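Every protein chain except one is present and positioned as in the full complex.
All chains are identified by letter, namely A, B and C, in their written order; residue positions are counted from 1 within each chain.
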Amino acid sequence: MTDYPPISDQLSAAAEDPDSDVQDLESVREEGRRKMDWAAQHMPILTALRKEFEADRPFEGERIAMAMHVEAKTANLVELLADGGAEIAITGCNPLSTHDDVSAALDTHEHITSYAKRGVDSEEYYDAIHATLDLEPTITVDDGMDLVAAVHEDYPELIDGIVGGAEETTTGVHRLRAMDEDGALEYPVFAVNDTPMKRLFDNVHGTGESSLASIAMTTNLSWAGKNVVVAGYGYCGKGVAKKAAGQNANVIVTEVEPRRALEAHMEGYDVMPMAEAAEIGDVFLTTTGNRDVVVEEHFESMKDGVLLANAGHFDIEVDLEGLADLAVDTYEARDGVQAYELADGRRLNVIAEGRLVNLAAPIALGHPVEVMDQSFGIQAVCVREMVENGEAYGPGVHDVPDELDKEIAEIKLAAEDVEFDDLTDVQREYMGSWDHGT
Amino acid sequence: MTDYPPISDQLSAAAEDPDSDVQDLESVREEGRRKMDWAAQHMPILTALRKEFEADRPFEGERIAMAMHVEAKTANLVELLADGGAEIAITGCNPLSTHDDVSAALDTHEHITSYAKRGVDSEEYYDAIHATLDLEPTITVDDGMDLVAAVHEDYPELIDGIVGGAEETTTGVHRLRAMDEDGALEYPVFAVNDTPMKRLFDNVHGTGESSLASIAMTTNLSWAGKNVVVAGYGYCGKGVAKKAAGQNANVIVTEVEPRRALEAHMEGYDVMPMAEAAEIGDVFLTTTGNRDVVVEEHFESMKDGVLLANAGHFDIEVDLEGLADLAVDTYEARDGVQAYELADGRRLNVIAEGRLVNLAAPIALGHPVEVMDQSFGIQAVCVREMVENGEAYGPGVHDVPDELDKEIAEIKLAAEDVEFDDLTDVQREYMGSWDHGT
Amino acid sequence: MTDYPPISDQLSAAAEDPDSDVQDLESVREEGRRKMDWAAQHMPILTALRKEFEADRPFEGERIAMAMHVEAKTANLVELLADGGAEIAITGCNPLSTHDDVSAALDTHEHITSYAKRGVDSEEYYDAIHATLDLEPTITVDDGMDLVAAVHEDYPELIDGIVGGAEETTTGVHRLRAMDEDGALEYPVFAVNDTPMKRLFDNVHGTGESSLASIAMTTNLSWAGKNVVVAGYGYCGKGVAKKAAGQNANVIVTEVEPRRALEAHMEGYDVMPMAEAAEIGDVFLTTTGNRDVVVEEHFESMKDGVLLANAGHFDIEVDLEGLADLAVDTYEARDGVQAYELADGRRLNVIAEGRLVNLAAPIALGHPVEVMDQSFGIQAVCVREMVENGEAYGPGVHDVPDELDKEIAEIKLAAEDVEFDDLTDVQREYMGSWDHGT
Partner (left out) sequence: MTDYPPISDQLSAAAEDPDSDVQDLESVREEGRRKMDWAAQHMPILTALRKEFEADRPFEGERIAMAMHVEAKTANLVELLADGGAEIAITGCNPLSTHDDVSAALDTHEHITSYAKRGVDSEEYYDAIHATLDLEPTITVDDGMDLVAAVHEDYPELIDGIVGGAEETTTGVHRLRAMDEDGALEYPVFAVNDTPMKRLFDNVHGTGESSLASIAMTTNLSWAGKNVVVAGYGYCGKGVAKKAAGQNANVIVTEVEPRRALEAHMEGYDVMPMAEAAEIGDVFLTTTGNRDVVVEEHFESMKDGVLLANAGHFDIEVDLEGLADLAVDTYEARDGVQAYELADGRRLNVIAEGRLVNLAAPIALGHPVEVMDQSFGIQAVCVREMVENGEAYGPGVHDVPDELDKEIAEIKLAAEDVEFDDLTDVQREYMGSWDHGT
C-alpha cells in the first residue's frame, strides 16, 4: 500500500499554507466542474452511453485503474465508467497535462479517487501510478502504457485479477506491441488508438485543426499565402496539410516513404526533400513520430522569421540542441515562442519548445472536445467488452472489434441527427454472393 | 485447339467485304498505333519498366494469356510484357470495350496474338477466351477472372503449367476470394486491385475525375451549385464526392455503413438516406457495387430534369426496369441520355443506360492514362514476381507484396522529378526501437 | 435588300444534291429541336421568363436583329424573344460555331428567320449579317459587335429606328467602349458582359469547368498531381485555377498585374514568371486576353509531353508560329492534339490549335447550359429594358442596371428552390442611417 494522497488532500493542505495561492477546495472543484460541464455539453456519445450505462450498470463490481491526461474531457469518461458501476482510481499520464481543478472535481465523486496533480516530479509521478494500483484493479486504462508497465514490473501479483486493459495512444500501442512480440504482455489490451475511426478523427481532424489554431493564436500570424512545410504524411500530416490548404496555405510535404510521398503529390501538394523545403518554408510542422527531422543543415538555409513547431508525440523532431549550438542569442520573442538568432541575424522561432504544439503552446487545449468524445466512446465500450467478454481474448494486443467501432459511429450519427440507409434484404444477399457474372 | 481467328484475319476478311465500312488493315493499325503512342507518352512508369525489361528479359520463355480491356493503355502493358521476353495471347474482357484498331496494332507484334474484337456475341467472346489458352500459358492476367474461370472449368490440364496470375479488378478479386474460400482456386493469383496505391489512384482520382468529366461532356451541364448525390462512400465515392465538391457542387452522401457515413459527415458533406436525398438531388451518381440503390420510391420524389448515372462496375445500381415501368414515355434526350418521362411530366435522365459512366457514356475514355500507368506498372511487376518467385506463393489469392507497390511509387516519383527524403541511420534505428519513454 | 437565303432554303437545296450528305430538312430540324429541348430543360431562368413574356408580350411590334453563336442554348433565347412578341432575324457571330440543325429548327418558327450556317466563307458571313438588317431592326443583339459595326458603317440610315442594343461578350464590349470613346457609337448598348453576375458565373464557373473537362476528354489525361500553369488571374484564370485545384492539380499562376499576383499568392497558389513556370508545368492554360503569353523562350525549357491550351478569346496567346519554327516535325497525336516535336525529341502538344479550348476542342460544348441560361436571362431583360425605357439611355455603352441583374438572380434562386431572407423594416432603416456611433 502506498500512502500517496488524493488530490483533494493535497489541495486542502496547500490552501492552508498562507504562502500558497491555491484557492479553497470548494472553488477549485466548482471551476473543475464547470469545465467538465462544458465538455459534457459537446460529448454526445458519452452522454448517450451514460444513459445506457446508468441503466445497465455493466461495470458493477469492477475496479478500474486509469492513467490519463486528467482534464475536462477525460473526466467525463471517468465519470461515465463510475456511473456504470465501477470503482475508479486515476492519475495523470503526463506531469504537465493535469488540470488540478478537474482532478479535484473528479475526486469528489463517491466512486472515484483522483491522484493526479499538475507539476509533480518524477518520483511523485510514479508514486501516483502505484497509488492507483492499490485499488487492485480488474481493468487498466492507459494513455502511454504506464499502468501496464507498472503492473508487469512492480505488481505482477495483480495480473491474475486483471481482465484486460485499453490503451489510448500511438506510443502506448507501439510499446505494447513490442512487449507483446517479446512475449512479455500477460493480459489482453485493446489498441484503441488503432481503430480506423480514432485515427481518422483524432489525427486528421483533431490534430489538424487544433495544431493550426494553436499556432495562429500563439503567433497572431495567418496561413494565407504561407509556405507551410508538413513533415510526414501519415494521418496527422494529412490532417495538418488538408486544414492548412483549407486556409489557403501553400502546402509542401516531406516524406521518407515513397507511397505516401506519391499520395501527397497526387493530392496536389508540392513534395520535396526537407533540405529543399528548408529554403522556402515559412512554417515547419513536424508530424513524423521520428527524431531529427529538422536539423542543422536545414536551419542554415531557412529564411528569417520562420516558425518551427511539432505536432508529433515527442519533442525530438526539431533538433533544438543543434539549433542552440548555431544560435548567437536566444530570447522569448512572444509567450510560447523562443527566438534563436543566428550569426547572420536570421531569427528562427520555435513554438512551445518543440513539444506537441496543440498541448504545449501557451494557447493550446489539446484535441477538440468532439474528437475526444469519439475516442473515449470507443474506450468506454472497449472496457465494457473486456468486462463482458474479456476471457475470449488471450494475453496480447487486440484490435478493437469492428462492431464496437460501428456502435460508436451509430451513436454519434444519431446524436447529430444524421440518418443513413439500411441494406435491404436483396442487397444483403447480393453482397454475400459472388456468382453474378460480368 | 480452337480455330478462333486473330483480329487481323477478322479485319482483313471484313475489309474485303464490299458492304463493310472496315478500312484496310494498314490504316486501322496505324490509327491503333497512334492511340498507343499518345498513351505511352503519358505512361512514365511503363516507359521506365520497358527500359529495364528490355535489358533484363525477365519473361524469356514465359507464355502469358490475358483477358483485358483492349485499348491504348492496356496495349502498352501488353507490349511491355512482350518486350520483356514473353509470348502473349490476348482477348477482351468485355465485348464492348475493345478498340479494334488497337487490337490490330497489337496483333502485328511478333510475339503477340490478339483475338479481341468489339461487339462479339457471347459465344464468340468465350471462343476468344479459349483461343488465348491454346497458348498453354504459364501466366494468366485477368480483368474479371474469366481466364482463371476458363482454366479451372474447361482446361484443368493447364493448371500444372501455370506459375500464377494477376487480377486487375474489384469484381474479379471478389469472385477469386470466394473461389479461394471454397478451396477451388488451384494456383496463386495476385489481387492487384487491392493494393492501397491502386485503390487510391484508380478509384479516387481516376473514377472521380473521369466520371464527372464524362457526365459534363455528355450533358453540357455544370457542377457549380448542383446538389450531387453520391451513393456509397468507398474509394470511388470518396473520389467522386471530392472532385464534385472541388467543382463547387453541394455534395450529399448516402451510405449503409455507419463509419463511412460518419466519415462523410465529418468531411463536411450532407449525409442522409436516399429517400430524403431523392427529393433534393440534381445529379445522382452511384458507386456502391450493390444493386437497387436508386429505385421506384426514389424516382417518385425526384425533381424534373435530374441526371442518373452509375460509376460502379455493373448496371444494377439504378433500377431501370422499375423506372421504365413508371414512365409513360422514354426517348433519347441527347446522345447517351435516355429520358424517362413520368405521368406528371417530370423527366428523369439516365446517362449511358446506367452502365459504368466513365466507360459507357458517348464521351467517355475510361480511366485517365496516368492512372492506368500506375495500375499496369503494378501488374507488370506482379507478373515479374510470379515468374521469379511464383513457387513461394501457394494456390490462392495473394496481396501484392509491399515492396512491389513501393517500387512503382518510386518509379513514378522519379519520372515526375519528385524527390523525397531518406531515413537517416539514426532515424532508422529510432523507428525500430520501443524503449524510448515518455 | 440582300437576297441571302435563310438556312432552310440552303439546306433544302443541299439535300437535293445527290452528292451531299445533308439529310432531309425535317430530320435536321428534329435533331435541332431535340438539342434545344435538352437545353431548355436546364434553363430555368429562360423558362420562367417565357411564361412571363408570353403573357405580357413586351416585344410586340419590335424587330430584333441578332448575331450570336447559333446553337441550342442561344436558340432558346431567340425563341423566348419571339414568343414575347418580336420579329427576329438571326445569323452566326462566328463561321464555325453554328449548328445547322438548330439553325434550321429556329427557322421554322413563324417569327424567326435564321441565316446562320456553319462553314460559310467571309463573304457569305457578312452577307448573312447584312441579311438580318433587311428586317430594319429596332433592337440589335450582338456577340462581338458585328451588327453594331455593320449598322454604323453600312446602314447608318437604320440608326434612327434603333432603340438600343445589347452586347454579350468581352471583346465586343471592349470594342464598343473604344468606339464610344471615339464618339462614334450612335445608340445605347448594354454591356451585358460586364455585369458582375455574368462574369462570375460565365467566366469563373463556366470557363473553369468546361475548359478543364474539354481538355480531360480530349486527352484522356488526369489533373491529380499535375503542375497546371494558369496564365492570367482575372475571372477566367480564377475559375480555371480553382477548378483545377479542386481536382488536385498543383496550380501555378503567372500574372503581370501585382495585385492579381498577390491575390493568387494569398490564395495559396505558386506565383512565378512564365519563364520559370515553363520548366515545371505539365499543362499550360492561357486566360489573359493578351498575345504572346507563351513563346519561344518558354517552349525551349518545357518538359516532354506538356499540353498547351488557351481559354482566352483569341488564338494569339500561345505563339504557334514560333513553335512551328522550333519544331522538326508536327503531327496529329490525337484528335484535336497537334504534337510539335523539337530537335531534342521533346513533344509539345497543342490542344485545339490554341483556339478557345472549351469551344474549339474536338470534345467541347462551349459553356454549360446553366451558365448561358443566366447570361441569356440578362440579355432578355436587357432587351425588355431597351424596349420599355430605351429613350432614357443616351447613345453609348451602358452598364446593366442593378435591378435587372437582381431580377435574374431572384428568378434563378426561385427556380432552384433556394429561399433567402428579406430585410426587416428595422434593418432597412438601420442600413440607411449613419449616425449610430462606435
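We take it that a residue touches a chain if its C-beta (ideal position, glycine included) is under 8 Å from a C-beta of that chain, and two chains touch if they have at least 3 such contacts.
Every value quoted in this text rests on a predicted model; they were computed, and no experiment measured them.
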| item | value |
| --- | --- |
| Contact with the hidden chain (one of C:159, C:328 or C:413) | C:413 |
| Chain not shown: contacting residue from C:22, C:266 or C:280 | C:266 |
| Candidates A:63, A:130, A:205 or A:398 - the one touching the absent chain | A:205 |
| Chain not shown: contacting residue from A:15, A:135 or A:217 | A:217 |
| Residues from chain C at the interface with the omitted partner, ascending | 93-94, 144, 146, 171, 174-175, 177-179, 196-197, 200-201, 205, 254-259, 261-263, 265-266, 271-274, 276, 290-293, 314, 405-406, 409-410, 412-413, 416, 418-424, 426-427, 430-431, 434-436, 438 |
| Touching residues on chain A - with respect to the absent chain | 34-35, 37-39, 41-42, 201, 205-206, 208-210, 212-214, 216-217, 219-225, 242-243, 245-248, 304-305, 332-334, 337, 347, 363, 365-366, 368-371, 416 |
| Residues in chain B touching the chain absent from view | 224-225, 245, 248-251, 265-270 |
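In this text, only the chains that are shown with their structure count from here on.
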| item | value |
| --- | --- |
| Whole-Å gap separating chain B and chain C, where each centre is the average of the chain's CA atoms | 37 |
| Distance between chain centroids, defined by C-alpha means - chain A, chain C (Å) | 54 |
| Distance between chain centroids, defined by C-alpha means - chain A, chain B (Å) | 40 |
| Set of chain B residues in contact with two or more other chains | 201, 205, 416 |
